[in-house]
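Below you will find the structure I want to go over with you.
For this view, one protein chain was removed and the others were kept in their places.
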Amino acid sequence: MAQLLSADLTNRGLVLDPRSKLALMLSIVFFTMGGVGSDIKAVILISKLLGLVPIILLLTAKQWKRALAYGGAYAVLTLVSLELLPVLNGGIKIILTICCIGVLRFMPGLIMGAYILSSTTVSEFIAAFHRMHIPQQITIPLSVMFRFFPTVMEEMQAINSAMKMRDIRLFGKNAGKLIEYRLIPMLVCSVNIGQELSAAALTRGLSNKKKRTNICRIGFHLQDIAAFVTALLPAAVMICNRFGVIA
Amino acid sequence: MKEKLNGKDLINIGIFSAIYFVIVFITAMLGMVPILYPMLTVICPLVGGVVYMLFLTRVKKFGMIWIMSILMGILMLISGMSWYALAIGVFSGLIADLIFKSGNYGSSVKGVVSHAVFSLWIFGNFLLFYLNHDSYMKTREEMVGKEYVDKLNSLLPMWSWVILLAATLIFGLIGGMIGKAMLKKHLSKAGIA
Partner (left out) sequence: MSSTVISFQNVSFRYTNCESRSLSDVTLDIKKGECVLLCGASGCGKTTVTRLINGLIPHYCEGELSGSVNVCGMDIKTTPIETVSEQVGSIFQNPRSQFFCVDTESEIVFGCENMSLPEEEIRRRLERTVERFALQALQSRSIFELSGGEKQKIACAGVHCMYPDIIVMDEPTSNLDLDAIDGLRNIIAEWKADGKTIVIAEHRLEWLKGLCDRAILLKSGGISLEITGDELFARSKPEMNAIGLRSCADLPDHLDLPCGFFAKDGRGAVGKALHLDNFRYSYRSKTALDIKSLDIPVGSVTAVVGHNGAGKSTFVKCLCGLQKRFKGTVTTDGKKYRPRQMLKICCMVMQDVNHQLFAETVLEEVMLGMETENEEQALDLLKKLDLFELRDRHPMSLSGGQKQRTAIASAILAGKRILIFDEPTSGLDYNSMVQTAKLIGSLDKDITVLIVTHDMELIERCCTHILHIENGRIDEVLL
């Protein structure tokens, strides 16, 4: 979680504009995961291929470990559902089927998510939202949120350590307490840090009255055209089909 | 309402969204076994209630709850969970905001109700299973056979979305009430509520 949107700028391979990434993501959640247009053979085929795009993207971003892990998991699950499930029977088959179908359905989106979160920086993302004319009322809280994730995680860890040292074991006691003991100090500490953070931001002139400049450089390149074509392909095929161009 | 959200408000939205999301996300990880998925509509609103109710003590203008709801949707979209959370969140967040506004941003009953409505973005994540369900399942039939797809459908029948929706709302209410109690018990004494 602490690594969200904090790409290593010096070594991240092929750079796509965040907007291209979003377009691909939308296409994946609609067609590959959402199953839109799955009454058309060509769309099914394309959306299945689209499901593999995130793994390729992870490779272009030099995220070797992630690509291997996700690609491997994807392959194993596909193999299990194609080869193992048909020969199984009974309860185990139901459980495995639910797992495979559920996870396989979510995987392309999750891998794409992993790609976006590991290959983009917060500034790039906010810059992209700027260009898309998404108002500051959304972009400012969004950047604060990404800034604050690692802080919340740090607080969690500190509280976990404290609980270990105090040897607080609540098994047997009220399970609700277990959550309460973690949640309350976490909230108190995070909110306090949050208050200091907003004071600091205000003294640096953050306000909602002026339009902020954004100096982060993003823009479209050749690879973005490829990304957009890929993203639009299933929709295009579907529209063509509706008008009877492709069967 | 006439007053625009200022910098402090926007930062508060971001901070509380981060805390809320981390807590809900960590809880959700506990339910990562696919069979327990539906239970998330119970657990997430329960734990999220405390953060939400604390957030409401900062909400005095229209738009803050709505924006937080949209942020949850954007997070779900870019992390690839689903786009339905955003689609639902845009509306449920607006309604939750209007509910809290109707109590002049001070009524704790309306606060609790608004939490239930706000929690609908969690339910939104499940819509994926229901929309386009038939055609999606058809493509799976070749894999596992019709018999098992039928069994699956009987485990998670089409009408079960009503249960998930009801669970989200009911446990949203309960979560809101627990949150309110926590504010009184701890947080107001700690001077942050």
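Chains here go by letter, A and B, matching the order in which they are written, and residues are numbered from 1 within each.
Convention: contacts are C-beta pairs under 8 Å (C-beta built on N, C-alpha and C of every residue); 3 or more make two chains touch, one makes a residue touch a chain.
Note that this is a predicted model, so its numbers are computed, not measured.
**Q** Given the contact rule set out at the top, which of the displayed chains would the hidden chain touch in the full complex?
**A** A, B
**Q** May I ask which residue of A:36, A:122 or A:227 touches the chain that does not appear here?
**A** A:122
**Q** One chain isn't shown here. Among A:60, A:78 or A:207, which residue touches it?
**A** A:207
**Q** Considering the whole complex, which of A:79, A:158 or A:225 touches the chain not shown?
**A** A:158
**Q** Could you please point out the chain A residues that touch the chain left off the display?
**A** 2, 5-6, 9-10, 121-123, 143-144, 146-147, 150-151, 155, 158-159, 161-168, 181, 184-185, 188-189, 192-194, 196-207, 209-216
**Q** Name, in rising order, the residues on chain B that touch the hidden chain in the full complex.
**A** Interface with the chain not displayed, on the chain B side: 7-8, 185-186, 189-191.
As a working rule, only the chains that are shown with their structure count from here on.
**Q** Could you tell me the distance, in whole angstrom, between the mean C-alpha positions of chain A and chain B?
**A** About 18 Å, centre to centre.
**Q** So in the complex, which bits of chain B are touching chain A?
**A** 4-8, 10-19, 21-23, 25-26, 34-35, 37, 47, 50-51, 54, 63, 67-68, 70-71, 74-75, 77-83, 128, 131-133, 135-136, 138-140, 143-145, 148, 151-152, 155, 182, 186-187, 190, 192
**Q** Over in the complex, which chain A residues touch chain B? Could you list them?
**A** Per the touch definition, chain A meets chain B at residues 1, 22, 25-26, 28-30, 33-36, 38-39, 44, 81-82, 85-86, 93-95, 97-99, 101-103, 105-106, 108-114, 116-117, 125, 136-138, 140-149, 151-153, 156, 179-180, 183-184, 186-188, 190-192, 194, 197-198, 201-202, 206-209.
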